[in-house]
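Report on the following structure.
Only a single protein chain was left out; the remaining protein chains are all shown in position.
Labels run A, B and C following the written order; every chain starts at residue 1.
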Amino acid sequence: MVALIVDVLSWALILGGGAFCVIGAVGMLRMPDVFTRMHAAGVVDTAGLGLILIGLMLQAGFTLVMVKLALILVFVLYTSPMSTHALAQSAVSTGVQPLLADGANNQKDKEDEPSKT
Amino acid sequence: MMFAAGTLAVLVSMALALARALLGPTIYDRIMAVNSFGTLTVILIAVIGFLSDRPSFLDISLVYALINFITTIAIMKFFKYNRIGRRSGEDLGGL
Amino acid sequence: MAAAAIGMIRLRNLFAVVMLSGIFSLSAAALYVVLDAVDVAFTEASVGAGIATVLMLSTLALTTTEEAIKDHRNMSALVVVLIAGAVLIYGTLDMPFYGDPMAPIHLHVAPLYLRDSIVATGVPNVVTSVLASYRGYDTLGETTVIFTAAASVMALIGRGRRKVKHGVPEGAPSHGYSSMKPHPILRVTAKLLIPAILIYAFYVQAHGDFGPGGGFQAGVIFGSTFILYALIFGVDNTRIAIRGWVRRTMMASGVLIYAGTGVAALLLGGNFLDYSALLHDPVHGQHLGIFLVELGVGVTVSGSMITIFLIFAGQDR
Partner (left out) sequence: MQFPGLFNYWIAIVLMMAGFYMVMAHGNLIKKIVGLNVFQVSVFVFYISMSKIKGGTAPILEPGFEVYSNPLPSVLILTAIVVGVATTALALALIVRIHDAYGTIEEDEINAQESES
């Protein structure tokens, strides 16, 4: 009985995580500029990875594997906001220039315009 | 079965992230795509470990989680400090 | 797997090559996991995604980031490549099929390794035991190659400040491996992460006998820790944290540990690198020998990686 519940739960979690991954990736492809794409990437990093890893943890039970999965989760939850933060910051501090420089690259990344306000 | 479904989802997202890395107009799009491609690889390796009944291989994804961070920081730093004075995003035109 | 391959093929048309080579190596490692080569995937994970990309970026920072725009459609090269590919594909028609257990490669020494290594060395990870024991000479040679490469990098660009004759204008701002003062968030996180990664490197080193891992991987992870430190706290601080003589001693002493293990076996009455002679019980001797050898590899690799990175990163002062 417990096994069944655990199975169903991890099914749901893994499928949900997979769905979040795909949603995040689609968002990454479809969003209009860097910063909104970062939001989408954040979905993959947190919801997708988190749900899938928790689902795997349920499958693993109380073993070393579960500890490792938890470690991965903790590390990613540490590092992913960090790298997004660093990325956004450097994008802000340098990415402003291309639009001010000239209109040469407008045809390529004109989508970037809204973020520069 | 459920692991296969997870693997499939992750593979699809990897393809999408790859597309963003190939298309991405600015350099930051590419960095971001590399980063989330790395995250997806972490998931993929973890799930494949379960898929093949050898979950002791999670070490690899743990390494990825760590190394990925270092790479992103390095790339970010490089572009932040090296790009100053040049128009970033422009030299990507080769597409 | 196919997705990985497509990504790799796409790679060559692109300009932001270095970042894509990062993706390339990530997908290669995923492919290795699928193909059951977890140790290789581990190495590719720590090397390809981390160090190689960082080194490429450092070189880009030292030279130029823009390739001269010209027509790259080189017909003769394409023809040569296509002919070579066609010949190779013709050659593969005689190859054994994918996953065929009766392929010649699986019939000769591999069953011997798989059957005997657990008995002879007591190490469940066959890759480690083959690496360190059966093919010990090979690995010794490769460790020496790494040491030599790092020493050559030192000899080539390690000494003196470069004099820029042309290229990068003098007024260009520093290339970015200076310290990262205005990033409190990064600094705090790095302080939390660096010890964890170091401990993890030691775990990989010690756990290499039982799971994927070992000296090469641990060395690279250990090195990446210092790379992270250098990225966030600055190259100069890293030079203080791990002095030049420490780095050089690490590079050299790893090879010495390796060779010394072999010589010790020689002195104790075995052959060179015959670890069975190290202790009374041959299996324990093998185990100890493998441990020592992996330690040597790890020390050399980490020393070399830190040295190479610091040389590249410290160039632009």
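Assume contacts are C-beta pairs under 8 Å (C-beta built on N, C-alpha and C of every residue); 3 or more make two chains touch, one makes a residue touch a chain.
Keep in mind that what you see is a predicted model, and the values were worked out from it rather than measured.
K.L.:
Could you tell me which displayed chains border the chain that was left out of the figure?
P.N.:
In the entire complex, chains touched by the missing one are B, C.
K.L.:
Decide which residue listed in C:V220, C:L273 or C:L292 touches the omitted chain of the complex.
P.N.:
Candidates C:V220, C:L273 or C:L292; residue touching the omitted chain: C:V220.
K.L.:
Based on the whole complex, identify which of C:I23, C:V127 or C:V293 touches the chain you can't see.
P.N.:
Missing-chain contact among the listed residues: C:V127.
K.L.:
Which residue numbers on chain B touch the omitted chain?
P.N.:
Within chain B, the residues that touch the unshown chain are 52-54, 56-57.
K.L.:
Tell me, which residues in chain C touch the chain that this view leaves out?
P.N.:
1, 5, 8-9, 11-12, 17-18, 21, 24-25, 28, 31-32, 35-40, 43-44, 47-48, 51-52, 55-56, 58-60, 62-64, 67-68, 70, 72-74, 77-78, 80-82, 84-85, 88-89, 92-93, 95-101, 103, 105-106, 109-110, 113-114, 118, 124-127, 130-131, 135, 138-139, 142, 145-146, 149-150, 152-153, 156-157, 162-167, 210-212, 216, 219-220, 301, 304, 308, 311-312, 315
The working rule: only the chains that are shown with their structure count from here on.
K.L.:
So what's the Cα centroid distance for chain A and chain B, whole Å?
P.N.:
The computed centroid separation for chain A versus chain B comes out at 10 Å.
K.L.:
From the mean C-alpha coordinate of chain B to that of chain C, what's the distance rounded to whole Å?
P.N.:
Their C-alpha centroids are separated by 20 Å.
K.L.:
List the centre-to-centre spacing of chain A and chain C in whole Å, with centres computed as mean CA coordinates.
P.N.:
Centre separation, chain A to chain C: 28 Å.
K.L.:
Mind pulling the residue numbers of chain B that touch at least two other chains?
P.N.:
Within chain B, residues 14-15, 31, 33, 56, 59, 62, 66, 68-69, 73, 77, 80, 84, 93 contact more than one other chain.
K.L.:
Out of chain C, which residues touch more than one other chain, so two or more?
P.N.:
186, 193
K.L.:
Which stretch or stretches of chain A touch chain C in the complex?
P.N.:
Residues 75, 78-79, 82, 85-86, 89.
K.L.:
Please name which positions on chain B make contact with chain A in the complex.
P.N.:
Within the complex, chain B touches chain A at residues 2-3, 5-6, 8-10, 12-17, 19-20, 23, 25-26, 28-29, 31-33, 35-36, 39-40, 42-43, 46-47, 50, 55-56, 58-59, 61-62, 65-66, 68-69, 72-73, 76-77, 79-80, 83-84, 87-90, 93.
K.L.:
Where on chain C does chain A make contact in their complex?
P.N.:
183, 185-186, 189, 192-193, 196
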